[in-house]
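Removed from the display is one protein chain of the complex; every other protein chain stays in position.
Chain IDs A and B follow the sequence of writing; residue 1 opens each chain.
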Amino acid sequence: MTLFLLRRLLQAAQVLFVMSLLVFVGVYAIGNPLDMLVDPQATAADTARVAAALGLDQPLWVQYWRFLANALQGDLGISFLHGTPALHLIVQRLPATLELAVSALLIAVLLGIPLGLWAGLRPDSFGGRTVMAGSILGFSLPTFWVGLMLIMLFSVHLGWLPSGGRGPTREFLGLEWSLLAPGGWRHLLLPAVNLALFKLALVIRLTQSGTREALLQDYMRFARAKGLPARRIVGVHVLKNIMIPVVTVVGLEFGTLIAFSVVTESIFAWPGIGKLLLDSITQLDRPVVVAYLLLIVFIYTLISLAVDLIYAALDPRVRLAGGQAA
Amino acid sequence: MKPIAPPAPTSPAAPTTTGGAEPLLRVEHLSTRFRTRGGEVAAVDDLSFELATGEVLGLVGESGCGKSMTGYSLIDLVDPPGYIAAGSVRLRGHELRGLPAKDWQALRGDRIAMIFQDPMLTLNPVLRIDTQMVETVLAHRRVGRAEALARALDTLERVGIPAAAERLRSYPHQLSGGMRQRVAIAIALLNQPDLIIADEPTTALDVTIQAQILYEMQTLCREAGTGLIWITHDLSVVAGLADRLCVMYAGRIVEQGSTAQVLERPAHPYTRGLLDATPAAALARGHRRGEALRQIPGSAPPLAALPAGCAFRPRCARADEHCMQTPPRVEAAPGQTVLCWHPLPPGAALPGPAAHAEARP
């Protein structure tokens, strides 16, 4: 177990290193941020001064070496635009995105598993077919379009929920939370539903096919022959088996959820890292873009490690000692 | 042997001494049918038999003859498009057919238990053995977890599992096939059922383990007075185990009687064919090495396309125009009935020359 963890952490470090190289070259080697930062009427001397101050006059490998050394100390550079550490900017806004992404994940799982179970237990019923048809729709509708429709219906037409912004928050453990503030959930609901929709469709399909698969197994007939109540058969025997694929996929998709929050955050003016990334891209604020990408890779690696551990906890047939359980 | 807690006081088929000689199980005219695109198919057709307390009944037939479906019908686990179309199943005099689902659930795993063929597939792979045993107790008894666990441990020991306390905390994949089948048997025995239906539980196991489990099951059922229905395609398995035999062909019982009667004086040509096909019969005939075993010609007809009259007719050397009509059930000997127009005479004892034409090429 310890060996497994060590190996995985080493793998994660390798991936981070390679990604840092790729991201650095990709982001720093192309385009010239000086064009953006310096007044077009500035003299060549002024431009050179700014370049020197930001370290942009050095050869690329020197820039990378400095970047890597700093990164290891938690310094991912200073935002060109805000003049504050890029990592600080991101960490400041991370809780808003995490709250949004976790809420979306909860909606997808808490709604998707029961719906998928229901559709799996009654695949030929009207309800079951409707759920599955709805999940196909959830797959094909673009997120941003659904977001607009949600705003049009619930904010503009019905006037039930606010159309954007984070609204009131309350501090807890040093972070701001919408859910803890009175009325905060009203601001969170629409963006969370918007972000959840695609994953909801995914969870429904996974659960439905997993349920149908499980019902055909001999151990289900044996569970019935034991006289177990239906509640226990579905709630324990079926659920525990389908939790394995659902947890794996949902866990791995959590990273995509954060990536896709770019779209949702920009529609609902949600002040998270997705909106920050979008602003930084359009304004060529490279340190922030790099910091964002490295953070995403880091989160991805953490998630896949966590998924492996949960997977091993759920499926007794998996052993972690080999370290090859990737 | 430690005593086991008494059975539940209120279950729909709780033993009630009616005074008369009511058998443990009485099945009358049971029919199970399947709705298919090509029309209805009878998987179990007009089945009648009885089982006394502590008795072992062997249900023998080729695969596809409806013997497994008979087992499912007795415990109400027939899945759509199948359904029980007619007949009566009485446990200690209580009619089970038409019971609401709730009562069936209370009955299954408590008064009637079932064991399946492949021990690799019958235990849930993601749940520990103790979970799968304790839940079976708790589903039927108002006892605490600790008591249920103690009973699970006790039952595991009774079915001959070494280091049972350790095994309880194992997952199924950590046990061998024989061990898993013993666990499944222990689960069936947990609530001291009146009746156990065993659907070829030893077919997937090694021959030595098969023999052990057969012997242990027999002993356990005799001791507890549990009725046992042993479903198998292998006559030699039930020969030393069963008190009575039912031979099934194409959804019907074609012959039933005491084990001695059926094995020594078979009255149905099909039973005779089955017996002739066993290695023991071949040896008794003076079988030479390299010679093929005697087989029944042809193969079992699909249930959807049964020949009219006697379903065995196309494979039977004794068949004639009478056999185009549904054969009558006749008594070949006291307690031995046969479904045939031309039963074999009682004198045709084994071993001897086959009464019907040579089947070998």
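General observations
To be clear about the criterion, a contact is a pair of C-beta atoms (placed from the backbone, for glycine too) under 8 Å apart; a residue touches a chain by one contact, two chains touch by 3 or more.
Here, contacts and distances are computed from a predicted model.
When the listed names "Thiazole synthase", "Carbon-monoxide dehydrogenase small subunit", "Sigma-70 family RNA polymerase sigma factor" or "Peptide ABC transporter" are checked against UniProt, the chain not shown comes out as "Peptide ABC transporter".
For the chain that is not shown, the touched chains among those present are A, taking the whole complex. Set against the missing chain, the residues A:3, A:152 or A:230 yield one that touches it, A:152. Note that of A:121, A:259 or A:305, the residue touching the chain absent from this view is A:259. Mapped onto chain A, the footprint of the missing chain covers residues 26-27, 30-31, 136, 139-145, 148-149, 151-152, 155-157, 163, 255-256, 259-260, 262-263, 266-267, 277-278, 281-282, 284, 289, 293, 296, 300.
Please note the rule applied: only the chains that are shown with their structure count from here on.
The centroid of the Cα atoms in chain A and the matching centroid in chain B are 55 Å apart. Residue ranges of chain B in contact with chain A, taken from their complex: 75, 77, 105-110, 113-114, 116, 118, 121-128, 135-136, 139-140, 171, 173, 184, 187. For chain A in complex with chain B, the touching residues are 217-219, 221-230, 232, 236-237, 240-241, 244, 314-317.
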